[in-house]
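Dumping the structure here so I can ask a few things about it.
Every protein chain of the complex appears in place save one, which is left out.
Order of writing sets the labels: A and B. Residues in every chain begin at 1.
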Amino acid sequence: MCGIFSVIDRNMTRMDGSSIKAALSSMDERGSGEGAGYVAYGIYPDFPDCYALHIFFDNIVDHKSKVDELLSKWGVIIHQEEIPTYEQPSLKRQHIPWRYFFKPYKDLMVGSLTPEEDIIIKTVMDINSGIDGALVFSSGKNMGVFKAAGWPEDVANFYRIEDYRGYIWLAHNRYPTNTPGWWGGAHPFNLLNWSVVHNGEITSYGTNRQYVESNGYKCTMHTDTEVVAYLFDYLGRRHKLTEELIVKALAPPFWDEIDSMPLSKSELNRAIRLIYGPALMNGPFGIVVAQSDGIVGFTDRIKLRPLVVGDDGTKLYISSEEAAIRRVDPNIGEIYMPKAGEPVIGRVVK
Amino acid sequence: MSLGSVPLRYKVDIDREQCMRCMRCVDNCSYGAFRNEEGKLIVNSRKCTACHRCISMCPRDAISLKDRPVDYRAHPLWTSEAREDIINQSRTGKIVLAGMGNAKDFPSIFDRLVLDACQVTNPSIDPLREPMELKTHIGKKPSRLEFEETVDGDIKVLNEIAPNLELQTPIMIGHMSYGAISLNAQRSIAQAVAKVGTFMGTGEGGLHESIYPYQDNTIVQVASGRFGVDINYLERGAAIEIKIGQGAKPGIGGHLPGEKVCSDISCTRMIPYGSDAISPAPHHDIYSIEDLAQLVRGLKEATEWKKPVFVKVAAVHNVAAIAAGIARSKADAVVIDGFRGGTGAAPKVFRDNVGIPIEAAIASVDKKLNEQGIRNEISIIASGGIRNSADIAKSIALGADAVYIGTAALIAMGCRVCGNCYRGLCPWGIATQREDLVDRLDIDSGAQQVANLINAWTYELSELMGAAGINSIESLRGNRERLRAYMLDEGMLNVLQVKPVGA
Partner (left out) sequence: MKLDNKIAIDANDIHYTQLNKLIRKAVAEKATDIVIKNVLGQRFIASGLRAEINIDIYGVPGGDLGMFMNGPICNIYGNCEHAPGNTMDYGKIIVHGSTGDASAHSMRGGEMYVRDRIGYRGGIHMKEYDQKKPTLVVGKSADDFLGEYMAGGLILLLGIGQEAPFYGRGIGSGIHGGRIVIRGEIEDKYLGLGVKRLDMDTSLLNEVQSRIKEYCNYFNLDATKLLDENYTVLGPASSRPFAGKYTWE
């Protein structure tokens, strides 16, 4: 399903969302007007150490107090407010988007090396699977997801996306089959600082889901893409795999290629396939994953979805179509299509 | 050979007292089960396929046929079929090919559904005297109308309504390509649909010149091999159908073996003589739903938005969501082909094990599209194992707009469902390209028989509708109230959204 667009400014210069909106809207043909979304990093400089929890409430009266209560148990709410939105004639408001800036009490999570993150994950999973009428769709630091059911331009105008300035942007235009009109089903999907946009379908979803769920994640979004966020968190944060290695686990080389590699490389790849076999993703996909220090884009092993990269040294773009990149940067220097399963990585220079 | 031979599949017996040694059986059997040795009729039962050609041509009814004349030791799991497939594959190391639709003993859902009739509280209608409308429109419909009153007080519709196909009966004939079937078979079908006012599919075999006179009743197919597809072909059809999959073998491509690619077929498909015509499993320009939407638009753009475009998928687990995705494209109709759908040849493991029944697929697609509020914007065409007018009435009541029939139309031309289509020796002149065999099928009679069948079913449909107090087919569509289920489990009732009998 869908079209994707992403950009990182390696110098962490922040860009406002207007060009991202223009780029994504130029790929309207790839969507159906039933889901679009944006994520930006670096948008909350006033709360850099807080987890920004973006939540869809069905209404404030019935559901919000339960979330307040749960959050107050596990930490402190530094600030909260309704996310500003602006009515659009062709976008039906189904939820009230709200944001909390939240600091967990890390001493409450014992036996964990990453207690803060584990509290956030637990809280997100508890709210999404346990509190009706509330859905956390963004939970990282100094970043946030903005999404809804609608065309890219309407969703952007609804959140007035040009008011946000980020050094990384991911954007997604959805063509749903399963949960049209459901705001939670729009991309990007996020957990902690991981955000994912995805074009395609993950035919190994049943296997991947078992794997992440047996390791403490709960799939609540009724769609295949959320497992990618959990796989990145699980392999990256808990198993300490680098992005390159995560991509090797998710879209590994074929066995005949592994067999013909030099010994040390073939041993590494063989070990990854054996140990992380349940993380292997099958089916057509073009995916971009963001973290606060960079983005990584990759496709499935036999290149069933398009992905185009534009690079001018400072900015790196990854998109479904070249036209979207040129919409933003008509004279971009280098444009190419990455090889199947090969990660394209853009990191901030610190 | 350590495996030896397996028992006879069929045993042919000649009643020698009745037989007058006219040798018509020898002439008619293309499989070589009979031979004439100096006036003596010799039978080789091992070559028999139970096509019944000899039986139907014998003037004395002297031929009898027995299915599986030799018993194995009875065993509920290790059926004779299971044993024989293993013997076959241990001999050859190959994939087992089989013809026609799913041959496994899955219970038929159609046969567990019963239709309704009026008694007392509402009158039934006599279709012979009262109006009875089976006219069906296949195509995209806008979700609502916008009006404007003109200066003279007329009311004008502002929407531009996309072209729809108008069917006089909700029965169409599905896609069987020239190549899979003979040209005479295709011409019979073309004449028949033109006569009764409905449509036929070309299959992925191009459009032969002799079908051009019937092109206004023809739906041209664009499948993964793109055989015979050029702009002229697209413009000739009344509609264009993108074939993604087929019920008999979901998820795999097809291929017409090179020996069937005669010069005429090579010309119609626009491929080299004698070369395999391979349709890949996917369309290689469709790897995702938005790619499908793009091909739909591409076909419409090429034909200047004048042709309805259908998308045919096999009924698989996720068919409802897939159909919902198709409905969001510019496609005008979704065709769902159930797992009993016929085929010339399919790997047996697919034919018998992959896909879901059409009844469940129709109901779940109809339900999903209703839930999403877009059901009336797209038409649903159901196919795969439709045997009679009751199956059609039930399909429509479960949510279909119209049906495609395939095997039934072939039976109307002589086919006896022997399932050996892939051998290219069809003695009825249907699934063969051998000229002497093809000549056996007379086009005019074939056309008349197919037309008769559609007419007969159309009569029966109107009788069934009349009995149910319905005089327009729209009122049967998706009308589960007029169905009840007999001995289906609760899970299935939920899928079908049908109540049990008595409820």
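We take it that contacts are C-beta pairs under 8 Å (C-beta built on N, C-alpha and C of every residue); 3 or more make two chains touch, one makes a residue touch a chain.
Here the structure is a predicted model, which means the values were calculated and not measured.
Trainee: Which of the visible chains would the unseen chain be in contact with across the whole complex?
Mentor: Every shown chain touched by the left-out chain: A, B.
Trainee: Could you tell which one of B:P7, B:P142, B:G298 or B:P500 touches the chain left off the display?
Mentor: If we include the chain that is not displayed, B:G298 is the one touching it.
Trainee: Just to verify: which one of B:D61, B:E130 or B:D285 makes contact with the chain not shown?
Mentor: Touching the chain that is not displayed is residue B:D285.
Trainee: Tell me which of B:L8, B:V26, B:M57 or B:V96 is the one touching the absent chain.
Mentor: The single option touching the absent chain is B:V96.
Trainee: Of the residues B:K11, B:R24 or B:R226, which one touches the chain left out of the display?
Mentor: B:R226
Trainee: Which residue among B:I271, B:I362, B:A402 or B:V498 touches the omitted chain?
Mentor: Within the whole complex, the residue contacting the unshown chain is B:I271.
Trainee: Which of these, A:R93, A:R270 or A:K303, touches the one chain of the complex that we don't see?
Mentor: A:K303
Trainee: Go through subunit A and note every residue touching the omitted chain.
Mentor: Touch set of subunit A with respect to the missing chain: 26-27, 29, 256-257, 260, 302-303, 306, 308, 321-324, 326-327, 335-337, 339-340.
Trainee: Suppose we count only contacts with the excluded chain; which residues of subunit B make the list?
Mentor: Listed in rising order, the touching residues are 85, 88-89, 91-92, 94-99, 224-226, 229-231, 234, 255, 257-258, 266-267, 269-272, 274-276, 278, 280, 284-285, 294, 297-298, 301-305, 345, 347-348, 419, 422-423.
Here, only the chains that are shown with their structure count from here on.
Trainee: Just curious, how far off is subunit B from subunit A if you go by their C-alpha centres, in Å?
Mentor: Here the centre of subunit B sits 44 Å away from the centre of subunit A.
Trainee: Along subunit B, where are the residues that touch subunit A in the complex?
Mentor: 287-290, 293-294, 297, 321-322, 324-325, 328-329, 372
Trainee: Subunit B touches which residues of subunit A in the complex?
Mentor: It is residues 1-3, 29-32, 34, 175-178, 180-181, 199-201, 284, 304-305 of subunit A that touch subunit B.
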